[in-house]
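Take this structure first; my questions come after.
Of the protein chains in this complex, all but one are displayed in their positions.
Each chain carries a letter (A and B) given by its place in the written order, and its residues are counted from 1.
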Amino acid sequence: MPPTTPAPAKGTLKAAKPIPVSQQLCGIEYSPKGDMLVAGTFEGGIRRWKVTPAELTDLPPLAGHNAWVQCVAFDSKGERFFSADSWGRVNAWSADPVQTKPLWSVADAHSTWIHAMAIHPKAEFLATAGRDNIIRLTDPATGKEIRRWEAGDDVLAMTFHPSGLSLITGDLHGLIKEWDHSTGKLKRELNAKQMFLHDRLQDVGGVRCFAWNADASMLFAGGCQPKSGGFVQGFNLVIGFDWVSGQAKMNHKTTNEADGYVLDMHWNPDGFLMAVTSGQPGQGKLIFLKPGEAQPFQSYPVPNAHSLAIHPDGKRLFVSATNANSSGNGRQLGKDKEYPANTSPLHGFEFVG
Amino acid sequence: MNTKSTFCGSNDHRLNRRGFLGLSAAAGVSAFADMTGLDALSNSALAGELKKDQKRVIMLWLAGGSSQLETFDPKPGAPTGGPFRSIQTAVPGVHISELMPKLAARMQHTCIIRSLNTKNGDHGGAAKLMMRGRRDEAVVKYPDLGAVMAKEMGRADSKVPDYVTFYTQTEGRMAGDSGFLGSRYAPMELTTNNQPPDIRKLDGISELDHVQRADLRELMSKQFSQGRPNKVLGSHNEAYQRVRGLMASEKLFDVSQESAKTRDLYGRSQFGEQALIARRLAEAGVPFIRVARAWWDSHGQNFETHQEMVPELDHVMAALIDDLKDRGLLENTMIVTLAEFGRTPGINSSLGRDHFASAWSCSITGGGIKGGVAYGKTDANGNKVVEGEADAAKLYATIYSALGINPHKNYYLGSRPVPLVEPGTEAIKELVA
Partner (left out) sequence: MRPNRLVLLLATILPSFTVAADLLPPDRPIESVIDHYIDARLATSKSKAVDQADDYTLIRRLTLDLVGRIPTPAESKAFVESKDAKKREQLVDRLMASGAFVRHQANQFDAMISGPSSRTSGIRDYLVKALGSNKSWDVIFRELLVPNDDDAATKGSGEYLKTRITDLDRVTNDVSVTFFGVNVSCAQCHDHPLVQDWKQDHFFGMKSFFARSFDNGGFLAERDDATVKFKPTKGPEKTAKMMFLTGKTFNPPARKEQTKEEEIKERQKFEQAKKDKKSPPPPSFSARAKLVEIALQTEEAVFFSKAISNRLWHRFLGYGLVMPLDQMHSENPASHPELLQWLGRDMANHQYDLRRMIRGIVLSKTYSRSSKWTGDIPPAPGVFAVAQLKPLTPMQLAASMRVAVADPATFEGKPEDVEKRLESIENSARGFAGNIAAPTDDFQIGVSEALLFSNSDRVEKEFLNDGGDRLIGKLKTIKDPTQAVELMISSTLCRPATPDEKKLLTEYLQRRTDRSADAQRQILWSLLSGAEFRFNY
């Protein structure tokens, strides 16, 4: 989630030709200045692109992670960004495209997979959480641990309140917890249990992403209402909570069980949510959703979208997706008699007019 | 004592029968006493206690297809490797997924085969193949491993079942199948709970009447059997002769007979409890028990699924290994951890992995298998087998050899010889202890 609020979007949305990327990507993020796009990969790396209105230019990739780099986030000034991987490492990087060495690196910030990361609005804290059920508060300047406490569950999504007064986590079992991060004390819990299902002896679902509206009076939680485990089927689900009362005021659920998860979303100052959905193979969408309306007012197919980056000018956005034919039993050997690798094309969109 | 005239050999039973035949026993005896030697088979087998080298198999069936990359053949750092790390095991140089720390610590007892190429990536067909090691032909329906074990290691008069299968979930449920060996070797199937079907007497009939109506049945059936020597008829009478013994085995299925400590060792999950029952059964002499755990078919969210299910598998495997070892049973009890296939190294758009039978893994522990071995190799991304390729037939030849069953022995279907494994297939010698 970008810490800055993009300018209002106007006009109609035009899709650009998807840009091929030779790897599978996890999260993508714009720099607050809008001049750089970064993405974590499945291969322990970070990809960077220089952004101009006309094109994306590859910058040297960053090494120093292992396996999946699911979380990337800039601080509000845009001088640094942070990344976290599935082996438990957190790195800090300079936003200067020439720098390829981490500012600091903590190999064992967590004992295992880091699922969620959030940066404090004033960049006082970096929060991370994951499969080890630990919330870790890190000093963004040094990487030093400030505090750690038990989250009580596998945290899948995280955000600071825009006031910077509390930290909010969303977990596998559909609980949203508000924490006093200065003490690690739990302040209250909000219920999003619709996002969880125990099916076929498996835990399925969980809160996958958060967004705030412009005045932070509403917190939106995104995920799905699972229908079955195994081959996960579920309906898109976004629940909007009135932040003061903690009451759920909005409940957007789609009718197609193949829609899957809402995996990333952002608030548009024009008063709607922009979200991407995972879907079953070949499906998935970019949707625009007004609180209170049953159906998205706009919807664009983007196969198996998993992350959404909004340019600070509010006019441009990128959705990272997955190449077609990435799914399939057995897989077919390619022309070179090798199994083809999967990739994540970047789908660019622009509001014109 | 003439064991021939009673069906279970117990004194109580003999008295019961006299009870209903009463004073006029003479009449009954004149008509019915000269029974044919139908139960000769049972008598010959009655002789021995459980043979020392009698092998048993506990199969943990990972229905739906578990991922080799998140279990036995991790590829950390590869684009296909997924989010998890690998860890060093107790055997130097052998690494497995970080999701299996307990098995890693017991690796010296276990062998991993990383080079399965079994070609079939369709649930039904692949499950049949991997449970049998052979593909059915039009007229030859092959028995699965359980039925072969029931035939090889079971005893005609056994008071416990020969072949038990747990499959509580419905996904991919595949019944055990004795193929051409026939229903004599068909399994006792548990699908709804941990109590076998029809093992408990109905309340409407007293214990005594239940026994005596069975005596009546047997008496008249044997009368009919005179002058009609026939294998099917023999199996019919034998099946009824086993009923009372099997009913007595009911408590083997009751985990509450175990101490809290043992139950905690296995965990109070369904899978854990069924594994514990499997151990109880193996200990009582049941030659084959399958515990199926579904549903590993993680086309979506493969990593979350495995993050949740592999530690459970790890725990259950470790508990079985420890418990069998403590009881001195590991040498003669083989734990086979197997699925119908593995999963694609490629991570699909739903962050899942799809069916993949070209390069995948299984594990075998105990019962004549050499522990501490990782056999075979796949390439850097896990796409292909590069060393020690094994198909289903080779896997089965290895299992049979380790169990002391000659994989090349023939069964006879009428006059047709049917070799146990595909002709020309040899066991993996390195794995047979």
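In this section, contacts are C-beta pairs under 8 Å (C-beta built on N, C-alpha and C of every residue); 3 or more make two chains touch, one makes a residue touch a chain.
All of these numbers come straight from a predicted model, not from anything done at the bench.
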item	value
Left-out chain, listing which of the shown chains it touches	B
Contact partner of the left-out chain, one of B:117, B:191 or B:235	B:235
Residue touching the undisplayed chain, where the options are B:75, B:184 or B:315	B:184
Sole residue of B:102, B:119, B:173 or B:201 that reaches the chain not shown, by the stated touch rule	B:201
Touching residues (missing chain, whole complex) on chain B	20-22, 24, 27-28, 30-32, 137-139, 141, 161, 178, 180-186, 188-189, 196-202, 204-205, 209-210, 212-214, 216-217, 219-222, 224-233, 235-237, 239-240, 242-243, 246-247, 413-416
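The criterion applied here is as follows: only the chains that are shown with their structure count from here on.
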item	value
Computed distance of Cα centres, chain B from chain A, in Å	45
In the complex with chain B, residue positions of chain A that touch it	23-24, 42-44, 66-68, 70, 85-87, 112-113, 131, 200-204, 229-232, 260, 278-282, 284, 303-304, 306, 321-323, 326-331, 338-342
In the complex with chain A, residue positions of chain B that touch it	64, 76-85, 98, 121-122, 169, 171, 269-271, 293-301, 304-305, 307-309, 344-352, 354-358, 381, 383-384
